[in-house]
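My questions will all concern the structure given below.
Here the complex is missing one protein chain, while the rest keep their positions.
Think of it as A and B in the order they're written, each chain with its own count starting at 1.
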Amino acid sequence: MSRKLLLKNDHIPGIATLKTYRENGGYTAMEKALKTMSPDALLEEVKTSGLRGRGGAGFPTGMKWSFLAKPEGVPRYLVVNADESEPGTFKDRYLMEHIPHLLIEGMIISSFTLGSNSAYIYIRGEYFYVSRILEQAIDEAYAAGLLGKNILGTGYDLDIYVQVGAGAYICGEETALLESLEGKRGNPRIKPPFPAIAGLYGCPTVVNNVETIAAVVPIIEMGGAEYAKIGIGRSTGTKLISASGHINKPGVYEIELGLPVEEFIYSEEYCGGIKGGRKLKAVVAGGSSVPILPTELILKTAAGEPRLMSYESLGEGGFVSGTMLGSGGFIVMDEDTSIVKNLYTFSRFYHHESCGQCSPCREGTGWMEKILHKILEGKGTLKDIDLLWDIQSKIEGKTICPLGEAAAWPVAAAIRHFRPEFEAYVTNPESIKDVKHYYRLNPTV
Amino acid sequence: MAQTTDISFKEETLELIRKITKRYPDGKHKSALIPVLHIAQAEFGGWLSPQTMDLVAEVLTLKPIEVYEVASFYSMFNLQPVGKCLIEVCRTSSCWLCGAEDIIDHLEHKLNIKVGETTTDGMFTLKAVECLGSCGTAPMMQVGADYHENLSIEKVDKLVDGFKQENKQSRYC
Partner (left out) sequence: MVKLTIDDIPVEVPKGTTILQAARLIGGDVTPPAMCYYSKLKTSGGYCRTCIVKVEQGSEKDPRPIPKPVASCRTEVAEGMVVRNITSPENLEARAGVVELLLVNHPLDCPVCDQAGECHLQDLAYENGKEETRYEFERREFDPIDIGDKIKLHMNRCIMCFRCVKVADQITDGRCHGVINRGDAAEISTYIEKAIDNDFSGNVIDVCPVGALTDRTFRFKSRVWYTKPVDAHRNCTKCCGKVRLWNQGEEVLRVTARKDQWGEVMDNEDGTTAWICNECRFDKKHINDWTIEGPSEINRHSVISANHYDTLRNIKMDTLRMLGGKPHGEKVDLGIGALDPNNQHKQ
């Protein structure tokens, strides 16, 4: 059994309520932090823990916090990124829905560390019902003196607000999120300045993913050094993985970083193997934007070592033979899956979600979607495959925000690892027509 | 700048809007725009007419164009009228892998409309949408604030028949 830090109590009935959460040790880390530790000491613990951003980029959290500017008389903000929209990812929703107080406790400790007196949770609009759960939990916390003025008599004040978005993947990008929180279109800002210097309302701001902030609770509870012992190498601690696709047991799993991928897919504790006893074809390991890998490369590295669920191991081999841990959105595809069609759903997604601000992404994402649609219709040519490759290379790295890369990488990886399948669509479309329903042509546009 | 419109918010809604604007520092009331647009959409028939958007501009003392710019950016805001009950079926990767297209096909057939259309009685609008973060419980659809997950054709039939019976009005908030 993997060690659980975030989801150790998610099975307890009523854990979403303050009462049950406290009965199970909730808010003790926060009390310890506010009553016995200084912000500097707390920052040190987070740095020592080796915690890395759980939203996808994997940037060391302690370092991010240490960049926060602290000019006199200017408010600082903590903003929690609950815009979870990367296809394949649903862990934050699970966490907020089932253990909302874990996030709130993490926010209190983090805000205290950063010297912030107002914190916002920006949650995607579609998660409206989850925002209600959060608001209820926040109300409970206020009533118990855990939020508001002079928290637990420590003299520390904190207000937490929930802000609901309205349907835009791009708002998961931290500066687009801040724009949206300011009531504007979710256009990513041009950096620098980074939010740590000029974020929400032009004030120093830290934006962190839900899971990252929740992980601060066990880190303070057990100490950063203890937390750093869990996991492997620079991938410390545990990670929530959202498992979906053709597996027997889809769902959210907390794993110790370093777990072998093969064990994650096949063991009864996690995914429980491929549905219907079929064979594994490919995995998108870290949310839609990370490179897809075929069976042989997801289970083992190119060097023949077992592939592990860690930032480093999944990244081994670069994009030639590796991928990324990303947000932990683990999408599994069986032997009958059309990689081309799956890619089409990704490309359609990125086209739909491009904000339109900078030209390569605005124009390129739609072009890629159209070419893939043409290929799926059996009207593609071999030249189209090369063109797709070329377009993605012209988007990657040329855009204001990482959506360009997110749109380009899946295209590149699918062609890199599954080119013969693209060629089959082009040279012999008849061969594809009669297979399983998910090979179906004429996709809905 | 704002135009005077013929419509107005209910008094309790205005009270709620005042409460929302207090979440932000002084002078930053534009932050309330998205929450208020959600409220306006729910109060005025599930979509945002220019008149409704002008009202929001007036209430928040913004220029109308600021409201149009924002409302048209976010996919949950409908700038055209929709049916009473808006059905949104997710179709991205995991949902597609688990049969979302069958669900969409079935709904098109059952409601006798295509994706993006509204039934002639104005009851249902069908939309195919991008990832709603329900990949582990795919396929799924969202109706108002409710997530309906692990869908099968039978489950969809039961749900839609139920919506029809109760004359369901979908709303996010």
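Note that in this section a residue touches a chain if its C-beta (ideal position, glycine included) is under 8 Å from a C-beta of that chain, and two chains touch if they have at least 3 such contacts.
Because the structure is a prediction, the values reported are computed rather than measured.
Student: Pick from A:K8, A:R132, A:K300 or A:R362: which residue touches the chain that isn't shown?
Tutor: From the options A:K8, A:R132, A:K300 or A:R362, the contact with the absent chain belongs to A:R362.
Student: Of the listed residues B:E66, B:E88 or B:E101, which contacts the missing chain in the full complex?
Tutor: B:E66
Student: Spell out, residue by residue, where the missing chain touches chain A.
Tutor: 168, 185, 190, 351-360, 362-367, 370, 387, 391, 393-395, 397-400
Student: Which parts of chain B face the unshown chain closely enough to count as touching?
Tutor: 1, 50, 63-66, 68-69, 72-73
Convention: only the chains that are shown with their structure count from here on.
Student: Report the inter-centroid distance (CA atoms only) between chain A and chain B in whole Å.
Tutor: Each chain reduced to its C-alpha mean, chain A and chain B end up 25 Å apart.
Student: Across the complex, what residues on chain A touch chain B?
Tutor: Those residues of chain A that touch chain B are 75, 84-90, 92-93, 118, 124-129, 132, 161, 163-169, 180-186, 201, 242-246, 250-252, 284, 288, 329, 331, 333, 337, 341-342, 345-346, 348-349, 352-353, 355, 437-438, 440, 443-444.
Student: Sort out for me which residues of chain B touch chain A in the complex.
Tutor: Residues of chain B touching chain A: 23, 25, 28, 30-35, 37-38, 69-70, 73-77, 91-94, 96-99, 101-102, 104, 115, 128, 130-138, 142, 145-147, 172-173.
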